[in-house]
Every structure is written in structure tokens, then in C-alpha cells.
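Only one protein chain is missing from this complex, and each of the others stays in its spot.
Naming follows writing order (A and B), and every chain is counted from residue 1.
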Amino acid sequence: MAKLKKFFRYENVGLLFVLPAFLYMLVFVGYPIIRNIILSFQDVNAGNLVRGTKNFILFDNYLELFKDSVFTTSLWNTLRYTVLCLVFQFVIGFALALFFSQRFALAKPVRGILLVPWMIPVTVTALMFKLLFATDIGVINFILRSLHLIDQNIEWLTTPGTAMFALICANVWIGIPFNMILISTGLTTIPKELYESASIDGAGKVQTFWKITLPLLKPTIESVLILGFIYTFKVYDLVYVMTSGGPVNSTHMLSTYSYKLSFEMFKYSKGSAVANVLLVILLIVGVFYIKATTEGEEE
Amino acid sequence: MMDEEKRLSSKKNILFSIVSVAFLCILLFPLYWALITSLKTEQEIFQNPPTFYPHVVNTKSYAAQVETGDFNMFRSFGNSFLISVGATVIAVLLAVPASYGIAKYHFKARKVMLLSFLVTQMLPVSVLLTPMFIMFKNMHVYNTWVAAVLADATIGIPFSVLILKNYFASIPKDLEEAAYLDGCNKFSAFVRILIPIAKPGVMVCAIFSFLYAWGDLAYGMTFILDQEKRPITAGIFNFMGQYGTKWSYLTAFAVVTIIPVALIFIFMQKYIVSGMTSGAVKG
Partner (left out) sequence: MKKRKITALLTALTMTAGILAGCGGTGNDAAAPAAPAADNAPAAQESSKEESGGEAASGGEAQAITIWYYWETEGHQVALDQVIQEYNGSQSQYEVTAKYVPFADFKKQLSIGASADELPDIAILDSPDHASYVEMGIFEDLTGKFDVSNYYEGTVNSCTVDGKLYGVPFGANCLALYYNEDMLTAAGCSVPTTWDELKETAKALTTDSVTGLALCSVQNEEGTFNFVPWLWSTGATSYDINNENGIRALTFIQDLINEGVMSKECINWTQGDVMNQFISGNVAMMENGPWQIPTMQSEAPDLNWKVTLIPKDAEYASVLGGENYAVINGGNVDGALDFLTYATSEEKVKFLMDKFGYISADKNIAGSQFAADSPYQPFVEELNYAMPRGPLAEWPSVSDAISLAFNQVITGTATPEDAAADAQATIDGIVK
């Protein structure tokens, strides 16, 4: 008891604050992670899911994956989709956050309303964009035609390249409010006095942005980007509803491919292996994030 | 004090307001499109070129929302609300202290903890559903809203921890020290001083946790089998599927799912928006 008390005297008291949440996540997500890893080393399909022996085949599933062209496409798709979405939604979200931090009359109400895209279930958003991007009845083609930017309707969702573009548009639309609000909240943590003294020192707006706003916003930016990365990387609903991975598998992501293998093709182990590849990539990104963020603090 | 600070000149004020409304129009155009589509007849939806307002107003699609087969909109709303509030409460209660612990204490397992919060939100749904299902079955909460609450909270917790830790980190140490001088211990300082200061951050986390749970479809569908206990998002299946996507019904569904949440937000705008963005931290 005394030992325990001693253990929690100084910094370790922080552990007490963290443990409840940690244990909660461990209980509900820890088991799935372990089960998934085990499953990915087995040969589970429809035949032995319920009865029969599950053989350990080690890395066979993974080796098979890298010979599977749909998998490599999914991997590449997931990466470029994530990076492009992240860049656009972050830049636009940041710009809007700065814009709305100005004190003009409509700033607060308009910013509040801009949150609305976030309130819509993703499945519904995906369907809305599917309608907007439809070839013949879609309003996007109509607007482009009316502006004489195109002569012929673009087959957005039925051509591999443009289908990806449509997906990115939909995701950026959802992501803008997300980035904007989190950065807005971050902006409020910057003490006003810093800006005042900067302007007294004669610093211009651009200078203040680079010298004060960005450095002080660093932790927020890091969090927003890493969260954005994770949520974009494991995108599921949006792709499933808008394109289901098509046309001809050109928009499959790791998550949709994993789902398809597990629940449509009965290849449970292979599906798990795909999910684990996703997990490993995110894990690497996560480790870099932790390194980057904790380095700054130790100073 | 807000008004004393540099306000924009009236010319700039008007200009900025106009620009902001322009942004709003562009960003919310898909919503406008959903709204008018919901009021069109199916024939008009398929009309080419598309119409920018419903030439024949059709409200049939809204009538269909109220009750379709087993699906009752109002009951589903209630379910969604219950699930979202439950998930939000769990997420906030657990995430607020956790993020504080990570932000303010440099204990040994700190990095591991932080990494684990990151990792736990990385799994795609395809691998979470089966093990979670088995767990909820063993916990005897399968097919109840408790299962959805517990599952939805797993999205909100890591998210909130990562966002809030920055918030707590930005609170100056002297504030805590002042609290200790006033006779607070570590826990009461946290409850009495730090949480109120971090209110904007807590607010954001609550909102996001709520919205994650509100938008969830996979968990609600998989862990709750009875239609009468399912969340509102499950209703989407009534309007798409093997009998075709009925755009008017579907967009009407989108509109009615947004309205109550939007109303809550507008109603609580004062608390939410100011809570989120009024500079709470004064150096």
C-alpha cells in the first residue's frame, strides 16, 4: 500500500487519470486487434469458420496479397486518397478558421452553420454526392456544361480516374468543417496579448502568422492531421456507398477490400490480413506522430 | 471586453460577411440540392436538364419517412438520441481526465498510452464487428442500445483524448500552482480549476463524440437486430436496396435526419460556438 502510494506521488499520478479510458479501450478494442492478428495467420474461410480445424499458415495470406493486383491497387488508392483529402481539407479548413476568427458580424452564426455537413451520417452524404456526380441527371455536369467548361457530360463515377476525384470531393466536403472547428478551437488557446505585442513591435500580418500563429498552433495541427489521416485512411462508408470500389476495382481502399473479402467472399483470414496491413501503416504513422509531439515537450 | 477589442471597420465587416455567406452557399449547395430533390417527383429528378427548384412540389417522400414497414422515424430518433448521448457521456467522462493526465504528467507509460489511444481507433470496421459482437453477446447486451453505446464510445474516446490533451497542455502551470496554494489537491484542482477552463475543448469533444455516434451505421446495424431498437441511420435501408434508390425518399430522409440535430445546435449555438471559440485561456 505504502509502495503504491509512493508510486503515485509524483508524475505517476497521471496514470490514474489515464487508466479508466485506457482500460475501456483495451477491453473493447484490444481483443479485436489480437483476434485479428491471429486470424490473419490462419486459413479461415466459409468451410472452417464454425467447424473444422483452423490451420496456421503463417504469412501465406500476406504473401498472397502482394500478388493480388486488387490489393496493390487498394493500397495505392488508400495512400493517394488520404494524402489528397488531407491536403485539401486542411488547407481550406485552416483558411476558413483564420477567416472566421475575424470579428465580423456574421462570423459566429455562419461558422456554426458550416458545421452542418458534419451532422449528416456519412452514408447519406455519400448518396447525395452520388446524385450530384451522376452523369446524365447530375447537377455538377449540368453546371459545368452551362458554364461551357465541358461539351459532353463527364462520366464521373464510371471512369476510374474521375471516380476517385468524386470520392475525394465528397470527403473534403465532410472534412472541411472538421478541420475548421478544431483549428478554430486551437486558435482560441493563443493568448491575445501575443498578437497585441507583435503588432506593437510592428510585425505584419504574414509575419505574425508564421511567427506566432503557426508555432503556437503546432500541437493542434499535429492532432488534426493525425486524426484526419487515421479517419481518412480507414474510410469505409463513403466509398462503399458511392462506388463500392468500382469501376473495375479502381477505387477499392484497404478497408473496403478487407470488408469485401471478409463478408462477401467468405475469405475471413485474407480480409484480416488486409486490415492488418492498414493497421501497420497507421501504426508507423502513429509512432512518428508520438515522436514528433513528445520531442517538442521534453525541451 | 470582446467589443472593446479591435473590431473591424464597418466596410470590412460588410465585405467579410458577404464573403462568408458566399462560402456558406457553396459549401451548403449539396444540402440545398438534397432539400429540393426531396420535394421533387421521381420523374422530375430524372429530368434532363435538372431543375433548380421543384416545379411540382411533392411531399409524398416526407410522409413515407414517418412509418415504413417496421421503421418508425420518431422511435428511431429516440433510439439514436439515447445512443448518442450515452456514448458522449462515456467518452467525455473517460477522455477528459485521460487527456489531462497525458498532458500534465510525464509518467513512464505515457508514450505507450498515447500510442494506444491512436492505435485503438485505427482498426477498420470489418475486423471490429465480429469480435465486438461476440463480446457484447457474452456481456448480455447484444441487441440492446447498450451495445451501440459501448461501441460508439470507442470512437469518441481516443478522438477526445488527442484533441483535449493539447488543450490542457496550453493551460499555464501557474494556474494549477495557484490552486494548490489555495489548498486544492491534484484531483480537486483538476475538477475545480482545469475543467472549467478547458470547457471549450470539452465542448468540442462532446459534440464530435455525439456526432460520431449519431452518424454511426455499422455498429447500430450489427449489434442491434430489432428494428424498433435501431438508430435512425438504419432507416436508410428502407430507401435504397434491391428495389432501387428512390432519390426523393432518400433525400427526404437526409433532410429529416439533419433537422433535429441542426435544431439542437442552433438552439445551443450560444453555448456551443462561444464555448468552443471564445478565448478561454487568458495568459
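Methods note: a contact is a pair of C-beta atoms (placed from the backbone, for glycine too) under 8 Å apart; a residue touches a chain by one contact, two chains touch by 3 or more.
Since this is a predicted model, take the numbers as computed values, not measurements.
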Touching the hidden chain in the complete assembly: which of B:27, B:73, B:113 or B:129 does that?
B:129
Which of these, A:58, A:150, A:265 or A:292, touches the one chain of the complex that we don't see?
A:265
Chain B residues that touch the omitted chain in the full complex:
42-43, 46, 48, 68-70, 129-130, 133-134, 137, 140-144, 146, 221-222, 225-227, 234, 237-238, 241-246
Contacts of chain A with the absent chain, listed as residue ranges:
46-47, 49-52, 130, 134-136, 155, 157-160, 243-250, 262-268
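The criterion applied here is as follows: only the chains that are shown with their structure count from here on.
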Once you find the CA centre of chain A and the CA centre of chain B, what distance in Å lies between them?
15
Within the complex, chain B is touched by chain A residues 11-18, 20-22, 24-26, 28-33, 35-36, 39, 96, 99-125, 127-129, 131-132, 136-139, 142, 173, 176, 181-182, 184-189, 191-194, 219-220, 223, 226-227, 230-231, 233-234, 236-237, 254-255, 258-259, 262-263, 271-272, 275, 278-279, 282-283, 286-287, 289-290, 293-294, 297
Using the touch definition from the top, list the residues of chain B that touch chain A in their complex.
2, 5-8, 12-13, 16-17, 19-21, 23-24, 27-28, 30-31, 33-34, 37, 45-50, 90, 94-95, 97-98, 100-102, 104-111, 113-128, 130-132, 135, 150-151, 153-154, 157-159, 161-163, 165-167, 169-170, 186, 190, 200-201, 204, 211, 214-218, 233, 236, 240, 245, 247, 250-251, 253-254, 257-258, 261-262, 265-266, 269, 272-274, 276-283
